[in-house]
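Here it is: the structure, laid out below.
One protein chain is absent from this view; the other protein chains keep their places.
Our next item is chain A:
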Amino acid sequence: MVKNLLVRGMLAGLAAAALALVFAWIFGEPQVGAAIALEGHTPHGGHDPVATVPEAGADDGPVSRTVQSTIGLAAAVGVYGVAVGGIFALVFALVYGRLGAFGARATAALLAVGAFVTVSLVPFLKYPANPPAVGHPDTIGRRTALYVTFVTIVVLLGVGAVLLERWLARRYRNADAAVLAVVAFLAAVTAAALLMPGVEELPAEFPAGLLWRFRLASIGTHALLWSGMGLFFGLLAERLLTPSAIRANAPSTV
């Protein structure tokens, strides 16, 4: 059962990654290319304004821009999708039947919303994605540590909010318990974000419009990845967990 769910999670992750990849390629790559074109004055190996012309054999580093923006991007998003898809399936296996009377598809959808908020959205609001030419190479260690720490804290606070909701649901109505747990989560996450140090490394001359479009593309990619995950995994898990007779009799059960 668990092995079967794990395989389905990895497949759903791959399908969701394909969806996110199309979005990232159409809306994200132009911003990455434009940011690299501004990077000429920043000394960083592997980036050169010349390389923004993908043709002309732009072979500035070990990997050309053409490879970076196509199979490099696809490999990164694909591996990320399969990996988070596997974790998604295992978390699903733990929470299925323990969140109340939710079926497979509703559990997957709820989990996808929770994952988007805790893994992507809240960390994005504190430490937003940055295009090339933003950020000093010297502080990469500190920035990565802060980012990973904050994602971990937010995920743990999300788990805590779910446990709180389950505990409150024994005393109050389900809707009240859910609202209280969400409010507690928002308060705790806000406190954590205020306590964590900020990162201010944006060059003053970096175009605001380009930064905004890049960040929209980044959070949009995450939104599509998690939407696809919830949808595809819900469909695959339902076929495994719910016998077809019940599905036929209860089409309204999500």
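Convention: a contact is a pair of C-beta atoms (placed from the backbone, for glycine too) under 8 Å apart; a residue touches a chain by one contact, two chains touch by 3 or more; residues count from 1.
The definition used in the following text is that contacts and distances are computed from a predicted model.
Look at the chain that isn't drawn here: its UniProt entry, checked against "Cytochrome c oxidase subunit IV", "Cobalt transporter", "Autoinducer 2 import system permease protein LsrC" or "Alkyl hydroperoxide reductase AhpD", names it "Cobalt transporter". Interface note: of A:67, A:113, A:159 or A:180, the residue touching the hidden chain in the full complex is A:67. Of the options A:15, A:38, A:110 or A:241, the residue whose C-beta touches the omitted chain is A:241.
Although one chain is not displayed, its contacts with chain A can still be listed: residues 1-3, 6, 24, 28-29, 32, 44-46, 61-63, 67-69, 72-77, 79-80, 82-84, 86-87, 90, 93-94, 96-98, 100-104, 120, 123-124, 127-132, 135, 137, 140-141, 143-145, 147-148, 214, 217-219, 221-222, 241-243, 245-246, 249-250, 253.
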